[in-house]
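FYI, not all chains are in this one, though none of them got moved.
Letters A, B, C and D mark the chains as written, and numbering starts fresh at 1 in each.
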Amino acid sequence: MAIKDLPKEEYVLPGSAACPGCPATIALRTVLKALGKRTILVIPAWWTAVIQSWYPHTSFKVPILNIAFEAAAAAASGVSSGLKVLGEKDINVVVWAGDGGTYDIGIQALSGALERNTDFIYICYNNQIYSNTGIQRSGATPYAAWTTTTVGGKREFNKDMGAIVMAHRIPYVATACISYPEDLYKKVMKAKEIRGPKYIEILTPCPPGWRFSMDKTVEVGRLAVETGAWPLYEYENGKMSFNGFSKLILEGKVKRKPIEEWLKMQGRFRNLFKPKRDEERIRRIEEFIERMWEDFRSKV
Amino acid sequence: MRIVVDTGNHIAAKAVQMARVDVVAAYPITPQTTIVERIAEYVEKGEFHGDYICVESEHSAMSACIGASAVGARTFTATSSHGLLLMHEMLHWAALARLPIVMANVNRAIGPGWNIWSDQNDSISQRDTGWIQFYCSSNQEIFDTIIQAFKLGEHEKVQLPVMVNYDGFILSHTSLPVKIPEQEEIDEFLPKRKIKWKLDINNPITHGNIIMPNDYPKIRRAMQEAHENAHGIIKEISREWEERFGIYHGELLELYKCDDVDYVLLSMGALGAESKVAVDEMRKKGRKIGLARVRVLRPFPKKEVIELARHSDLIVIDRNISVGMEGALFTEIKASLYGEVDAKVYGYIAGLGGKDVTFKDISKMCERVMDGKYGGYMIFDVEG
Amino acid sequence: MGERKLVEIRFHGRGGQGAVTAANILAGAALRDGNKGVQAFPFFGAERRGAPIRAFARISDEEINLRSEIYNPDMVIVLDESIMEIANVLEGLKEGGAIVINTTKSCSDYDFPKKLTVATVDATGIAIKNDLLVGGIPVVNTPILGAIPKVLDKVTLESIEEEIRERWKGELGERNARAAREAYEKTEVMR
Amino acid sequence: MIKYDVVTTISYPKKGAMGKTGGWRAFKPILDKEKCVRCLRCWIFCPEGAIIRKEDDSVEIDYDYCKGCGICANECRVKAISMVREESK
C-alpha cells in the first residue's frame, strides 16, 4: 500500500484550533480516512477537545460525543450498546483519547470496557504527556523526561500500556506512529473488521511538549521507531507480530539506531546531556529498551 | 391491571421493563442491588427488550447511560449513596447535555462510618446538578413515577434527566401491594422516545466542545427554562395518569388533609407516608394540621409552597442536613416564602443514618410546635 | 385475633431459615384474603447463617402508611425454638398478643410473664417428614406459616397455600403447601 | 443541515472554524512544481489538510489555512518545498 492509495476524503476541516505542526490532526486525518463516514467518535478531555474549535462550530465531519476526561470507554460502551438495541449496524464506535485519558485517569473505564467485551475501537493518542493542561507528567512519560511536574526528569519508567491491554486478552491490539501513515491506516482498517474490543496506540511527538521545532514532528516519530524506543506491533489471536522497521529490528536484520539520536533531538531530555552527560540515566534507558526487545523476542 | 405484593426494588425493575427501556447500565450497591439483580433475571429469561451493561463502577454507569442516551436509546440506571456520589461529575454532565436518562436512587446515608440505612443526604447533595428529583413514599409511587419520569424527561420542552428517589430498605426492601397496568396501557401512555438531538452519522454534529463565556450562560438559562416547563408538565402527567389508571400521588406536592388547617407538615419520601399516620392521629386529637408531602425537589415547588403558607404555618422535617447550614428542604422553603408571606416555619432534622422515625415521633415534633414549645432548630434524632 | 384493624407481626429466626420469605408469603396471602393493606420487611442488615435475625409483617383492612419499625407486635413467630435462648422474643410483644413457636413441646410447657395466646407446632418435624431439606437442614418457614391462620383470622390457610404454590411452581410448591396444611392441622393453641 | 432546537452545545462542521489560520504563519512553504514527484508525503503529513491533492496527484498549498509548520518541507524527499519568512514579519 502506498500513500496514493489512501482515500481523498477528509473529515478534519482546515482552519481548526490546532497548533502549527500538531500531530493530532496528522493522526486524525489518516485515522478518519480509514474509518470513513460510518463512525462515531467519543472524545474525553484532552487536546483534541480544543482542536475541534468552539461552539457553535466544529472542525470535524463525523458525529462526536465529548465526554468527561475519565469516562470515554464507558461512554463508548453506552454508544455501542445503544446502537445495537436500536438496530443501527456497522457503525464504528471509536474512542479517541490521549495517553492521560488512557494510562491514568481513564484506565479503569477502559479496563472495564475490555473486560465486558465492548464492540469498539479504542485509539490512544500517545504524546507521552498532558499537553492540554500545559505539559505535565503522565503514566506514559518516559523515564528522565522533563515535564512541568517532573522538572528534573521523571523518576519512573512509563507504563507498558500495550502489555496491560494484551493482558486483557482482547482480539486486537496494535501500536502505530504518525510517521507511518500506511501502517496506521492498515491497522485501523483491520480493527474495523474485528468484533469486540480493539486497541490501537499511536505515538505522536508533540513539538512544544517534547521541545523540538515544529517541522520535525514526523521526523522525531520516525526516529522513535528506528531507535527502537517505539515498537510497531500487532497482537491477534493471542500472538504478537511486528511491522515495518520494528520487524527488521526484531529479526536482527537491522540494528536499532542509537537511542541517543532520538533523545538528543528533544529538549525534554536535555538534562541527560547538560550540563554534563548523565551516564547512569542514559544507561538505564538503553537497558530498558534492550530488555523490552529481548522480551519481545521471547514472545514471538 | 393486577395487584402484586413486592419490594420497592423489584417494582422499580418491573417499571423499567414495562417502560421498554433500551439500555440499562448499573453497578450494585446496597440497598439498590436487588433492582439490577431483577433486571439481570429478566434479561436471562428473555423478558427484557433492551441491553444490560455490567459496568465496573457507578461513574461508568452514568457515562454509559450518557453514551446510550446520546444515540437515542431510552436509558436507565439505579444506584444509592456512595454510588450516586461517585456519579456526581457525570450527573452534571447528563443534565448539561440535556439527556433524558432516568435513575432510581435508593436513598442511603453517607460514610464513614459505613451506614447502609436511609437518609437523603446522598440525593440532596445532587440538588445543584440540574436533575429533576422525585421522592416516593410507596411502592406504587415508585412504579408510577419511574414510568412517568421517562415521559417527563423526554418531553420536548424538558429534555432533562430525572432522579427517582426512595428510601433504602424502608421501601426498597419492603413488600407492599402495587397495581400494575397492562403493557399496552403503558405503551399508550409512554410512546417511543422522541429525539431532539442525537449522534447521527448522516448529520454529523459535535456535542459538548468548547463554549465561550458569551454563549455559556445561554445553556444554563435553557436548563432553567426546562425546569420551569417541567413544573407544569409534571402536573399534566400526574393528571393524565390519574385519568388513565385512577391513581394519583399528588403533583409537586401531595396534599393530605390540608384544607382549613393551622399547620401544614412537610416531609419527603417514606417519612411522608408515616406523616399521614401522624396527621391522622393528631386530627383525632383535634389538632388542625395537614400534610404536604414534597414529591418534587427540582424543580422546586415554590408556588405551591407559597400557596400553602398563605393559610397555615409550616413544620418541615428534613431527612438530611447541609452541614454548616440546616436541612435543605427547610432552607429552600423559607427562601421560597421570603417576601411573599409571613407564615411561621419550623424545622426539624430526623431520620439520619436510618434512625427510625415513627408517627409518634412526628406527632411529638408537631405538637411541640403547636403547643408553642419549639422555636429553635434541632436534630431530633439526637436531641429529640 | 383479628378484630384489630392493624396487626403487626414479628418473625424470629436464624440466618438461612427464610424468615423474610415467610413474612412475604404471609403478606401475599393476606392480600388474597382481602386485606387492602399488607406489608413485609426484613430487619435491615446483613444475614449471616445461624445468627439470630428478625423479619416483620403488617396486615390491615386499609392501606398502610406506616414506614417505621415494629416495636410492639401483636404476634411473634419463632422459627427456631433455640433462638429464645439468645434473643428476647417477647420484647415489646403486646399484652394479650400471640406467640407461635416451632417446637416439639406443648403450649402448656411455656410459662410467659405476659398474658399471651400461645401456639406450638413441630415445624421441623413436618419439614423433615415432607422432605423439605436444604443442605441437610430442615426448611421450617413454610410449615410454620400454616400455624398462623389458627391464631389470626385475617388470613386463611388456603391463601397461604396458594401463595406458596405461586412462589414455588410444581412439586416443590405442593410439598411446601402440604407441609403448611399439615402444620395447620397439628398446631396446638392455648388462649 | 438540520438545526436542533434544544439549547445545549451542539456544533456544526465548518471549514475555518477558527478563521483563516494562514495568518498564524511566520514562515511560508513554497512549492517548486518542477521538483515535485507527486509522492503525496506532504499531503498526508500536513496537519492542516492545507496541501490540496489534485485529481492527478499533483499538489497545491492552501495558504488560507497553512499554519506554516514546515512539516511538508521537512518531509518532502526531493526538497520541492522550501520555507521562506512571511513578508511583513
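Everything that follows uses one rule, which is that a residue touches a chain if its C-beta (ideal position, glycine included) is under 8 Å from a C-beta of that chain, and two chains touch if they have at least 3 such contacts.
Note that the structure is predicted; figures quoted are calculated from it, not measured.
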{"item": "Protein chain stoichiometry for the whole structure, using the labels that appear", "value": "A x2, B x2, C x2, D x2"}
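Just so we're on the same page, only the chains that are shown with their structure count from here on.
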{"item": "Intercentroid distance (Cα basis), subunit D paired with subunit A, Å", "value": "23"}
{"item": "Overlap residues in subunit A, where contacts from two or more other chains coincide", "value": "52-56, 58, 60-61"}
{"item": "Per-residue overlap in subunit D, given as positions that touch at least 2 other chains", "value": "9-13"}
{"item": "Residue numbers on subunit B that touch subunit C, as the complex places them", "value": "3, 5, 31, 116-117, 137, 167-171, 173-177, 270-271, 273-274, 276-277, 354, 356-359"}
{"item": "Subunit B contact footprint on subunit A (complex, rising order)", "value": "37-40, 42, 49-50, 52-56, 58, 60-68, 70-71, 73-86, 88, 91, 108-109, 111-112, 115-116"}
{"item": "Subunit B contact footprint on subunit D (complex, rising order)", "value": "1-2, 4-13"}
